[in-house]
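With one protein chain removed, the remaining protein chains of the complex are shown where they sit.
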Amino acid sequence: MTDAARPEPSTEERKSQEAELRAVWRTPSGWRYWTSVNNTEIGLWYGGAAFFFRLFAGVLALLVRVQLAVPDNDFLSAETFNQAFTLHGTVMMFLFAVPIFEAVAIFLLPSMLGARELPFPRLSAFGFWSFTLGGVFVCGSIFFGAAPNTGWFMYPPLATDKEYSGIGADIWLLGLSFIEVASIAAAVELIVGIMKCRAPGMRVNMMPLFAWYLLIVAGMILFAFPPLIAGDILFEMERMFDWPFFDAARGGDPLLWQHLFWIFGHPEVYIIFLPAIALMAMIVPTFAQRPIVGYSWIVLAAVGTGFLSFGLWVHHMFTTGLPQISLAFFSAASEAVAIPTGVQIFVFIATMLAGRVIFSVPMLFGAGGLAIFIIGGLTGVMVALVPFDWQAHDTYFIVAHLHYVLIGGMLFPVVAGIYYYYPLLNARKLSDRLGKAAFWLMFVGFNVAFFPMHLAGLRGMPRRVFTYPAGVGWDWFNLISTIGAFVFASGVAVVVIDVLRPKLRQPKGEQNPWNAGTLEWISEPEEKWGVRSIPIITSRYPIWDQPGINDDIKAGRYYLPDAKDGARETLVTSVLDAEPVQCLRVGGTSVLTIVAAFSLGGVFIALTFHWWITTAICAVVTLAAIVAWLWTGTAAIPREEMRDVGLGKTLPLYMSGPQSVGWWAMFITMAGDGTAYASLMFGYFFYWTIHDDFTAGHAGPGMLWPLVAAGLFTLAWLAMLLARWVNGKDRPGLTRLSLLVSLFLTLAAGCSGLAGPYLTGMEPTAHVYPAIVWVVALWTVVHGGVGIVMQLYCLAGSLAGRMDARHDIDLRNVVLYWHFLVVTAVTSFSVLGLFPVLR
Amino acid sequence: MRLIPKEIESLWTLFTAPTIWALHFLVCYITAAIYCAKAGAAPFSFEAMRLALGTVTVAALAGIALSAFLAWRQWGFGSGDPPHDEPTRKDRMLFQGFATLLLSGLSFVAVLFVSVPLVFIGTCQP
Partner (left out) sequence: MSGCSGVQSALAPAGEEAVAIYRLLLLMVVGGTLIWLAVMGLLLHAARRRSARWTAQEAGRLILFGGVAFPVVVLLALLAYAVWLMPAIRPWFARQATKPEMIEVTGEQFWWRIRYPAGGGMPAFETANEMRLPVGERVTFSLEAADVIHSFWIPALGGKMDMIPGRTNTLSLLPTKTGVFRAPCAEFCGTAHALMAFSVIVMEPADYSAWRRAQTAGNRSGGSEGERLFAHHGCAGCHGIRGLTPPASLGPDLTFFGQRQTVGAGTLANTRENVTRFIRNPAAVKPGAKMPAFDMLPDEDIADIAEYLVALE
């Protein structure tokens, strides 16, 4: 694509551009290395930490298997065993399976999309540090005998029984809430990155399939994790303050937790599985040496699975005694989700049939994973049928099924991905011999370990038993499983050795050793700038179809070949056709993200131990760090409005409203927030359905105060709209006045919102009705409080000259927040005030 | 000017059919759950609820069929075969049309699946 119109930069020019870029994207050295926010470092650390947690959980699994090797064993005590299996499940799901893909995505996506960086690098760093701190906290608990011990789904009332679960349940709830925050942060980052930061020309029909999958997965995280956060809030309120959400004696219901947990828990399986399939969708075309057959089919499968996966949650509750018709709806959706899953498998087979397959270690792991996964999928179809699940539920059959799904559908593709993408780390391949040995150990070991569990389960072995009597018919199965588990573990150990062994004597290989077609294979491991210049994409497999693209990129013949202003920059493009619209400056190296993550971690950890003062101090530090981070890192008014990005194109540096990435991030975050809120309201109506009179005769918040609150919130929102409008007319004085008016209206609204339940003397520990009213009111008022902080931030910005009619990104984002807030407030307070009367 | 423009410049149309599926699913589940939880309080019978949900199902299928038709039109009524990987706005739109058509098909089947219980289950039994 070197046409004559393109000016050829001279050698000196090129050298100086490279020096500029290198200086801007430099990774700090010494201890400051850890303050880096560059996606390659964050991705690597993230992945390393997740893999470390995975090994830890693997060791726990081996302990569990040793205990179960023979009947009536006393290798572990019942208490230790219960902590071990709970932590095994928790760590594998929350600290490995989900984060590993956030890690891979953060690492790969920018180069795959032809971007320099994701739009919010500091957010990635914040997510990583939150995740690591939370993970260490949760894992470390077992060394103090204080790990959660009620199973990874934490069913109350066992998990609300403080005598049994001790501090372990708090560690689970708070530690994981913290990690969920990190996941949602990653989801925001990935969605905005994929939608807005693709290389010019990379239309939606050109996107690498990995990006399609990650877009869907990030969207799923946004709607799946918040219900669990809502559940965690209810749960922790019960444990800390005795609000009886799950206590049947006071009108609560243990089943509400099961609903909220599984509304999260089932989509999570697909949140784990889809990115692994995404890796396969990158690997298979490379080794078939042809474009994927059925690109649109993959998009269908990803989107379809994303939707259907939200209609499956009750299939974890088939034995709870719900009406058969409810169970059957979920059974039907669970069968339907097998269709898109099957489509993906056939797309891979079709691509292989239409290509010429080169067999290699990544393909070996991919194909082996498929063989395992299909068994898991077929047993999944079986347990999704209600009658069969009545027998199989909570037995070792399910243990076998879920490991076939997760290890075949996720771990094997991940190892395939490690072997495939390792050259991107240091330009060397991993060993073929070790890889094959690892594969066979893992494949054989896995099947020996997990296949007998199907039979043990059908012969009646329940899950989560720390021992079992001899002679019930499980002895041999368990012994074989234990042997298989160790063979499997040895295979994993070979992979670890292969990755960690020093490779300095091994010569550097080619940049693109597998002859892959996608853009990530152009990145150079030793350069931190991502891509030397941002290319124009005209194919799904640019390296195959755009000859010379590698040289053109490296010669700086495309967009943004320089860094004149010393800022980290990447292009923002339009969603559908990827036309360049803005030159975005992203945040650089900063210690603020670490401070914010650690102080937020402090909040959660201090809450676990009920250290209220420490909690308050940490909360203030967190707020200060986040404000400082936003103030120094975002929405700065650039010295010049436009930037020459090369190829004769000038783009604005500052954009606000729906054009800006910040607006998108706010929108997406609030969609997640709205989901958590909807989950709380689901709880409110859930209690209504299960009781004849859900108020149980308790006084409600009355009609007056809730309606006053709804009205005041609406007025405050109108004042915000006014502020945005007058700011657009360049009237800073009036803008500040409207902001102030809105602020005071919000204060008044918050007070009247709480006045309802307070003045009528609603006692949240007495019954679930006052408790749920209080939670809904508090949720809304706290959001009002956050709104006030935002208003203050805008006021400060206006006074500091950071905001005028053209540069109004903060105000626009805050008004967007207020749209969501006013919907929340009006819904909350009308329901609280009117529903008890109208029902 | 058509009522629905032939070329839709948005990613969101892709999600129309699955969204209809989701709404249909929720309506079925919530209606049945509330009906059975409040058994006796409802002024109509289980049969009536089944019929109502059957009607909702037909409406959902019709909605998905409409979305499929619009997608088919955007796809040029199948005039061009995939893969639609040219770097042009036209191919991007054909791709969107084709993907939307496929999703409509999946959603149609999924709605049919979800309606199976309405055929076989006639009470609130646990």
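Letters A and B mark the chains as written, and numbering starts fresh at 1 in each.
Throughout what follows, a residue touches a chain if its C-beta (ideal position, glycine included) is under 8 Å from a C-beta of that chain, and two chains touch if they have at least 3 such contacts.
Computed from a predicted model, the values in this text were never measured in an experiment.
Set against the missing chain, the residues A:V37, A:A169 or A:A367 yield one that touches it, A:A367.
Touch with the chain omitted from the figure is made, among A:L60, A:L209 or A:A332, by A:A332. Of the options A:G166, A:G460 or A:G711, the residue whose C-beta touches the omitted chain is A:G460. Considering the full assembly, A:G151 is the residue among A:G151, A:P638 or A:G674 that touches the omitted chain. Seen from chain A, the chain kept out of the figure touches residues 77-79, 82, 150-151, 155, 157-158, 161, 164, 248-249, 252-255, 293-294, 297, 319-321, 324, 327-328, 331-332, 335-336, 338-339, 342-347, 349-357, 359, 363, 367, 370-371, 374-375, 378-379, 381-382, 385-395, 458-473. For chain B, the residues touching the chain absent from view are 81-83, 105, 109, 112-113, 116-117, 119-123, 125-126.
Here, only the chains that are shown with their structure count from here on.
Centroid to centroid, with C-alpha atoms defining each point, chain A and chain B lie 27 Å apart. Across the complex, chain A meets chain B through its residues 201, 203-206, 291, 294-297, 299-300, 303-304, 306-308, 310-311, 321-326, 328-333, 335-336, 339-340, 537-540, 575-577, 689-690. In the complex of the two chains, the chain B residues touching chain A come out as 9-11, 14-15, 18-19, 21-22, 25, 28-29, 32-34, 36-38, 82-85, 87, 89, 91-92, 94-96, 98-99, 102-103, 106-107, 109-110, 113-118, 120-121, 123-126.
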